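Here's the structure, in structure tokens; my notes come after.
Missing here is one protein chain; the remaining ones are kept as they sit in the complex.
What follows is chain A.
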Amino acid sequence: MSPDATMTTTAIEKPGGPTALRHDPGAVRGPRRRPGRLRTLGLPYLLLLPALVLELLVHLVPMLIGIVMSFKELTQFFIRDWGTAPWAGLDNYAVSVDFHAPVGEALLNSFLTTCLFTLLSVGLCWLIGTAAAVFMQETFRGRGVLRALFLVPYALPVYAAVITWAFMFQRDNGLINHVLHDQLGLTDSPPFWLIGENSFVTLLVVSVWKGWPFAFLIVMAGLQNIPREIYEAAALDGAGVWQQIRRITLPSLRPVNQVLVLVLFLWTFNDFNTPFVLFGRAAPEAADLVSLHIYQSSFQTWNFGTGSAMSVLLLLFLLVVTGVYLTVTSRGRKSADA
């Protein structure tokens, strides 16, 4: 049993570690290590206990149950008493990854759509957030107001914000078409945004709108840790703005970016609320993100076994990506430090 405890402490000692990242980083904070009586008493562990228990309850136990479910034929006939559901072996997985059959094919499509969506969304969020943060380094009138304004999308409740977007994207009465079609006359007929191919664009717009303020916030905090003297020295040596950004800002932001991109990636890849609120029960194929797809596969077809198998596959994928990402980026950093 002790490895569990050790694992958790390690994760907390490294705030950049995967465990601390995926769950609210502010929620778990261990006491700073100090030689003395307290340490020998094991007080840190005692203080960690509630967090550990909750972590097990809220995250690990359901995850384990989910893994068990994925090996069962948990359909509507058995949901009332899970114990009676027959074991399905690897059947649920076989169905999920059989890309020549409709279920697997749909999952693969959804997965690829999600990958493309995540790539674009994270890229744009990072780009816009970083650009805005760099510009906001200069002091000018109204900077405080702008800063606050930029953070609004991040502060708004997701549902309220996305419902508003859904209204704006309506074909006949929405604001977007009113501007694009009625006022600017850019299109021959008002396009659909919530059904058909355009729904991918809709999803991307809302996701970037929702995500970039976070990038902005984190990068802004990172920038404040770069000593001004370096810029002054560079300026004296004749470096222009662009060179300063390339040679000083970006390398100094590296550790911040490493965490930021990972967090944005995980959030965006797993995003459920945005597509669900925008498109409702059945998302158009072009915007069928994988978390929504899994939800549909479990709740609407009442086949929780297959849904769980898909979830486990997604979990494995994200673990691999995160692991590879952390290995590659930290190796890069070590060699840079050397």
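Please note the rule applied: a contact is a pair of C-beta atoms (placed from the backbone, for glycine too) under 8 Å apart; a residue touches a chain by one contact, two chains touch by 3 or more; residues count from 1.
In this text, contacts and distances are computed from a predicted model.
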Checklist outcome for this item: Complex minus one chain; that chain's UniProt name from "Quinol oxidase subunit 3", "CidA/LrgA family protein", "Sugar ABC transporter substrate-binding protein" or "GAF and ANTAR domain-containing protein" is "Sugar ABC transporter substrate-binding protein"
Checklist outcome for this item: Missing-chain contact among A:132, A:168, A:194 or A:219 belongs to A:194
Item to check | Residue among A:79, A:119, A:152 or A:175 that touches the chain left out of view | outcome: A:79
Checklist outcome for this item: Touch rule applied to chain A and the missing chain gives residues 1-2, 4-5, 41-42, 45-46, 49, 52-53, 56-57, 61, 65, 75-77, 79-83, 101-103, 106, 170-172, 189-190, 192, 194-196, 280-282, 284-285, 296, 299-303
